[in-house]
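The structure follows.
The complex appears here minus one protein chain, its other protein chains still in place.
Just so it is clear, A, B and C label the chains in written order, and each chain counts residues from 1 on its own.
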Amino acid sequence: MRATPLTSIASLAAVALLATGCGQGLLGGGDGGDTAKTNEPIVLGMLIPQSGSEAAIGPYMSNAAQLAVDEINAKGGVLGRKLELKTADDACDAQSAAAGANKLVTEGVDVSVGGYCSGATLPTLPIFGKANIPMIIPAANSQELVDQKLKHVFLINGTGTQQAAAAEKWMTKQGAKSVALMHDNTSYSKDIALRTQALLDAPGGADTALIEAVTPKESDYSANITNVLAKKPDFVYWTGYFQEGGLIARQLRQAGYKGSIMVGDGSVSPKLVEIAGPEAAEGVYATMTQTPDTLEGAEGWIEAYKKKFGTEPGPYSNQAYDAVRLAAEAVGKAGGTDGAKVIAALEAIDGFQMFSGPLKFTPEHTLSNGGFQILVVKDGKITLQDSLK
Amino acid sequence: MTTLLSVSDLRLSFGGLLAIDGLTFSVNEAEVVSVIGPNGAGKTSAFNCVTGFYRPTAGQIMLRGRSLRGLRPSAVAALGVARTFQNLRLFGELSVLDNVRAGAHLWLRQNVLDALLHTPRYRRSERECTEQAHHWLDFVGLRGDRYGEARHLPYGEQRRVEIARALARRPDLLLLDEPAAGLNHGEKTELLDLIRRIQALGVAIVLIEHDMGLVMEVSERVVVLNFGKEIADGRPEDVRRDPAVIEAYLGSDTHA
Amino acid sequence: MTGVPDTTPEGAPEDTVRSTAADTAESTDGSATAGVARAAAPNEATGETANEAPGPARKTAEVRRRGAGRPPTRASRLLQNRWAGLAGLLLALLAPFVDATPYALSVMTSAAIFVMLAAGLNIVVGYCGLLDLGYVAFFAVGAYTSGVLATRLDLPLVATVPVVIVVTVVAGVVIGAPTLRLRSDYLAIVTLGFGEIIRITANNLDVTGGPSGIYGIPGLAGSPVAFYYLTVVVVALAVLGAARLGRSRIGRAWRFVREDEDAAEAMGVHTYRVKLAAYIAGAVWGGLAGVLFAAHLSAISPGSFTFLQSALVLMAVVLGGMGSVPGVVIGAIVISILPEILRDLADYRFFLFGVLLIAVMLLRPQGLWPARSKEVP
Partner (left out) sequence: MTQLIWNGLFVGSFYALVALGYSMVYGIIKLLNFAHGDLYMLGAFAGFAILGAVGGVSSSMALPVLLAVLVVTMAVTGLAGVALERIAYRPLRRAPRLSLLITAVGASFALEYGMRAAAGADPRVYPLRLGGSSLEVAGARLTLAQLVLVGVAVVLMIGLNLLVTRTREGRAMRAIALDPTTSSLMGIDVNAVISRTFFIGSALAGAAGVMAGAYYGKIDFLMGFLIGLKAFTAAVIGGIGNIPGTMLGGLVLGLLESFGTFWLGGEWRDVFAFGVLILFLTVRPTGLLGERVTERV
């Protein structure tokens, strides 16, 4: 290319201006507004980790969501319109999440049904908010999402507060006296630990022996465990993920700890048992929302999922499934995809059946009932111990 | 004649090894003094002590009555001392001109804001800096490409650039560490001329050199080192006849 | 790069060469007299003598005429770099006319911020030759300082900028002062350690919002388009500033240090201070990029400031060409846009980056768009 600079810049400018005619540019004008959309599909957007440290979670959620979309479409869709699911990767990272959210907005999403990592979900709130898109967040549940009191944000996973309440209830029921809380210093895990501590601090029942933070992704937690055991607790509650949870359970037992161990919902995975080893994992409790495994009457659903995707559903599959169904319900009630109307419809919902039970949102747009229950590792399998009802 | 640099009772040891053992000499303004001696006699170590690259174990180094001991090399340079290195130390990937501009670092008056805003002062100082760089390259008689990378120049030319860089510092004292090493006969003659012209600018020169012809030709005084000790200090013709010097050189020759 | 004018002296109109040579003389190391000498150089053959300089400059011109017979590509090269910059800026300014969807704007804004980071790291690594593996620490310091001040004290984000500058300068000194005396490879690990310390500290403190960070940070402009333009202008100024610093006294000193610390010291360059200056400049650039980042995302958390981020910025600098401003800008754009285009390959991204780092170092250490080694007189 031997053009002079001036001509090449001029031609670039010309190309650019021509391209604006295509409609996406600044001079392209709006895209016709909602009126033209009556026969187009209703687009649901799902932001989930498809790469990065939490990449394994993504398919569980998007598959289940797709399952719900297909089921609803098979019954004729909503308001005569089909549902369509679009996913974007947030890589569990704020910047990727912002780009992904903007991508979904650009693709004309009507309702957002994604959000797994709290840290990555936070920056997407204003992006969807500005575009007047309601968000039904299936998994992310940190308190910061609630604290902003945003009108367009609804959480259908149990919150840290609710999980802490379930944990405290079970500890008291087990007659725990002195509880050690361990977290991995991520927002999700620390939040549950601090909220549990607040509940335990109330007079009566068990007391908090200490809160111990560990560095995630390490192998040796003996130093932390020495700290914990120095306080002689009779109950240890780990609120982080299964990778460390398995190691901690194992190393606690190796260090001679005889009391109870309980883990949070992030640790509920067969890998926990594998990492800890069957002996150390035996009898470990877990606080967990209802899963297909523990839900009576969900067998058919699991079958459908397996038939379609060839794998078992996993963490947050059921919440993602419910998020899509809830979105369809709200759009149907609102009579269209107008953001404000859908939000009003969501707020008005009462008794919609979900895995976690009949739905009614609190004024903060969280579940009135978290649906947490207690699981236990029995013969190497995670089974229901107590539904706490 | 006023004394410019005086070194007295300089000692330097590395671990147990005594590299310089009580060196005393002085250099007057605009004087050419050579430091000679067999390999490993401590000549370059003495240079490094004067220019702040080594910390002497004991002794005094005074430049116009100011002690140089304990100063870092750049502070020594700021007091008017410039040097070349035994093994060429050009900024190889930078242009020849930039190499010489390094000499202007100390006297160039511009600050960060000037550079960011391209103030008239910035333009003026950059202009002056480039002019000076060209001037000193002309002065040393560089024939090669001034805009290309310094490492692409032939060896002899690189030597010239290094001297031009030191001169751009506008020093009062110039330390040349074996400037004739690797030069051919014609280049040595030019070097001789160059040293005289530098001296004519009023710059004192201390020269480490193995080429005795060159040393005898340009030096006003010669200091002879052997095993870190000073064995002679005087006019070239006197030193040449000094039995201790002859012994040192013959002795070292027989061992070599 | 298509679209970057690839001019040759033959191709450029004569009058363009002449007029630009006069008004861009300041943008190179060359001076007005050098410019004149250039005009008088034999191959230029303009026949104009009006610009002939008097006295010594004239003489030097003649000497060079004798010695350095180089083809006069410099005027066109100069054009090329300046025009490349302007063309890049124009491209950035026009891009929203092609695609102004929220997604495109978000990606382009992120890319612009990343360019600023790379320009800052280029000062440290490219100019000064100091390997900084924890550069993201300054990015974090800038983002957190503005975010905390804006949300806790209800300040507009612009008002936090002076504080951010002060804090990042302090951070640069605190991190640089103890470490810059070390050998270069120790420095690499120590900066990595500092990067981790900053991130973990942000994660542990309450004032920084702990692990979930800060949310609800006000923006800097009303609409995404306006913010994009603001970012482009700020980043363009930052890139220009870094380039200008690189061509000044301090910038040359950085290169002297990179090439040979001892020789630089011998010429009176206080290498420690000069390195610290590079560090501080890098810190300020990174910190200001952090402010843009906070405004862009409205929420920041420790997860955005991991070692991976530092490595990505380094990758951009190395890939583009260490020490080369246009190279680094292109490197940064490639590194930040590529994952968006190749979202499906996200899992292989870092593997490819690693292989690419090795390949670049083995096969093309000067990068995609190398720094000029030959000087434009």
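Just so we're on the same page, a residue touches a chain if its C-beta (ideal position, glycine included) is under 8 Å from a C-beta of that chain, and two chains touch if they have at least 3 such contacts.
Remember, it's a predicted structure, so these values are computed and weren't measured experimentally.
J.: From the list A:Leu67, A:Ile275 or A:Met288, pick the residue that touches the absent chain.
T.: Considering all chains, including the one not shown, the answer is A:Ile275.
J.: For the chain not shown, which residue from A:Gln66, A:Ser187 or A:Asn224 touches it across the whole complex?
T.: Reading the full complex, the residue touching the unseen chain is A:Asn224.
J.: Just the residue numbers, please: which parts of subunit C touch the chain that's not shown?
T.: With respect to the unshown chain, the touching residues of subunit C are 125, 129, 131, 133, 178-179, 181-182, 184-186, 188-190, 192-194, 196-197, 200-201, 203-204, 307, 311, 314, 318, 322, 347-351, 353-358, 361-362, 365.
J.: Please output the residues of subunit A touching the missing chain, sorted low to high.
T.: Output for subunit A: 53, 55-56, 185, 212-215, 217-220, 222-224, 226-227, 243, 246-247, 250, 254-256, 271, 274-275, 277, 279.
Here is the rule we use: only the chains that are shown with their structure count from here on.
J.: Report the chain whose CA-based centre is farthest from the CA-based centre of subunit B.
T.: Most distant chain from subunit B: A.
J.: Can you name the chain whose C-alpha mean lies closest to the mean of all the C-alpha atoms?
T.: C
J.: List the centre-to-centre spacing of subunit B and subunit C in whole Å, with centres computed as mean CA coordinates.
T.: Subunit B and subunit C have C-alpha centres separated by 37 Å.
J.: Between subunit A and subunit B, what distance separates the C-alpha centroids? Give it in angstrom.
T.: 71
J.: Please work out the Cα centroid separation of subunit A and subunit C, and write it as a whole number of Å.
T.: Roughly 39 Å, centre to centre.
J.: Going by the touch rule set out above, which residues of subunit A reach two or more other chains?
T.: There are none in subunit A.
J.: Would you give the residues of subunit C that are in contact with at least 2 other chains, written as numbers and ranges?
T.: In subunit C, nothing touches at least two other chains.
J.: Name, in rising order, each residue of subunit A that touches subunit C in their complex.
T.: 1-6, 8-9, 12-13, 16-17, 19-20, 22, 24-28, 50-52, 55, 89, 91-96, 98-99, 101-107, 118-120, 122-123, 125-127, 131, 142, 144, 148, 185-187, 190-191, 213
J.: What part of subunit C is in contact with subunit B in the complex they form?
T.: Residues in contact with subunit B: 26-27, 29-34, 56-57, 59-60, 63-64, 66-68, 70, 74, 241, 244-245, 247-253, 255-256, 259-260, 262-271, 373-377.
J.: Help me check something: in the complex, which residues belonging to subunit B touch subunit C?
T.: My answer: residues 51-53, 72-75, 77-78, 82-83, 85, 89-95, 97-98, 101-103, 105-106, 108, 110, 112, 114-116, 118, 122-123, 125-131, 134-135, 138, 142-149, 165-166, 169.
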